[in-house]
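Structure provided below as structure tokens; questions to follow.
For this view, one protein chain was removed and the others were kept in their places.
Note that the chains are named A and B in the order they appear, and that numbering of residues resets to 1 at the start of each chain.
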Amino acid sequence: MKDKGKLLMLLMIGSETFFFIALIIGYVYYRNFTEATDTVAQHLDAVRAGIFTLFLIASSGTLMISKRALNKENFKGFNIFLLLSIVLGIVFITGQVTEYIGLYQEQITLSKDVFGSSFFTLTGFHGFHVILGVLALLILLIMSLGKLRRVSIAGFGGVEVYWHFVDVVWLFVFYFVYITPLL
Amino acid sequence: MINTDFFITPDNWSFAGIILSVLTIVAYLLFLKTKTSQKAYFIVTVILLYVSFGSPIALLRDYGLHSLTMLQHIVLLMIAPILFLKSIPSNTILFSEKFKLNILQQPKNYFLMFWWLSAVMMWGGHFLSAGILSAETGTAICGITATKDSWITAIPESLILSLLFIAGILFALPVFNPVKSKRLAPLKSVIYLFTACVSCSLLGLYVAFSASTDTLNSSLTAFTTLRSPVPLTLRADQELAGMLMWVPGCILYVLASVSILLSWYEENPVEKSETAIHTAK
């Protein structure tokens, strides 16, 4: 493979996948393999989370459009759609933060019980990855706005793969945390 | 104790199945020109299919043995398709240039699709089988419960098994395509098989370790034990199912990977192209 930045990112994503698999296994283990009942699930609003999920998916879409613009050397389109992806990512994070605040007001905390621990750890680590992704996208945006007009395709390739990965991980987290208790 | 009478009773061995198998083998031997090894592969494939569809082992399913369903699935999804593809001569119409279906022509380009398709079919097949099992025996399988008259019972089990066999063939196609040039590159094949292993392992682990949950303790523990010719407690049965899916399944793919690599190490493109020129002459 020629593009070593993308290759590195793909390998790192493979590695991160195992990290998230481990966290998800933790959550599934407590819910399905022990006799405890999930105390967090009944306080979760799947519809609200679903709407924020759509924002995150949309940001992946806008990033793909901006990549297409970059390949056509349409820098204006690239910047606009990159900015849109960042905004959508920030909306998702805001959604998560407000959700956390709501849960803490209902006394659902990290130290409440094992489900509180797993919920905040799993979604927190995912949120942390989203924030990192937003920062990486911001750096790309600043670089393309500033004197460095050409964002290196390799750098963009890596960040793009990472952003899609964050998106896909969320779909799994959303399924296991929000959807399965409803089934 | 295992009830051996159950396996010896001729009534439990499907006679029509034997006839059909023999006819298939005869037809294969008559109409297709193949190497001896390929003939052997084909015969083993047919025997495996017969064992999973028409032997007492297939009937054991009526006793609600989850591990047995899993065994059928492994044979149909993983072992039989590979042997089947190995037994097909590369000049079969399905794989020749005349057959203008792009997906079959260039399975390399669609390997991601094949992977996902067969992964979905594998998980779906297991899920449906577990549902049917649950509906028929009234026990919970991995937390899956279905009532006696739910829609799930309307699906014939043999349909699911046949679909699994097809899914298995689709999955194995990019790696074991009868036409060598249409296979994935060796290292890619190893990664392809490995990622399948991961997905297999996760399901196997889930099945094995969810066996200790309260859903099982509250159900009738002795239910399958008493009547079944192969007495197992529900817990042992389910753990066996999970471990079967995981360990032999993965080892099979490890063996496949190793055999692919062994021939790859000695590969020499110069030599290969020379022999190609030679045969062209």
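The definition used in the following text is that a residue touches a chain if its C-beta (ideal position, glycine included) is under 8 Å from a C-beta of that chain, and two chains touch if they have at least 3 such contacts.
Just so we're on the same page, contacts and distances are computed from a predicted model.
Asker: Pick from "Stage III sporulation protein AC", "Amino acid ABC transporter ATP-binding protein", "Cytochrome c oxidase subunit 1" or "Oligopeptide transport system permease protein" the UniProt protein name of the chain that isn't shown here.
Answerer: According to UniProt, the chain not displayed is called "Cytochrome c oxidase subunit 1".
Asker: Give the residue, chosen from A:Leu8, A:Val97, A:Ile139 or A:Leu171, that touches the chain omitted from the document.
Answerer: Residue touching the chain left out of view: A:Leu8.
Asker: If the missing chain were put back, which residues of subunit A would it touch?
Answerer: These residues touch the chain not displayed: 1-2, 4, 7-8, 11-12, 14-19, 22-23, 26, 29-30, 34, 36, 110-111, 113-114, 116-118, 121, 125.
Asker: Just checking the interface: what residues of subunit B touch the absent partner chain?
Answerer: Per the touch rule, subunit B residues meeting the hidden chain are 187, 190, 194, 197, 201, 208, 211, 235-236, 239-240, 243, 246-247, 250-251, 253-254, 257-258, 261-262, 264-271.
Keep in mind that, in the parts below, only the chains that are shown with their structure count from here on.
Asker: Considering the complex alone, what residue numbers of subunit B touch subunit A?
Answerer: 143, 202, 206, 209-210, 212-214
Asker: What part of subunit A is in contact with subunit B in the complex they form?
Answerer: Subunit A residues touching subunit B: 21, 28-29, 32-35.
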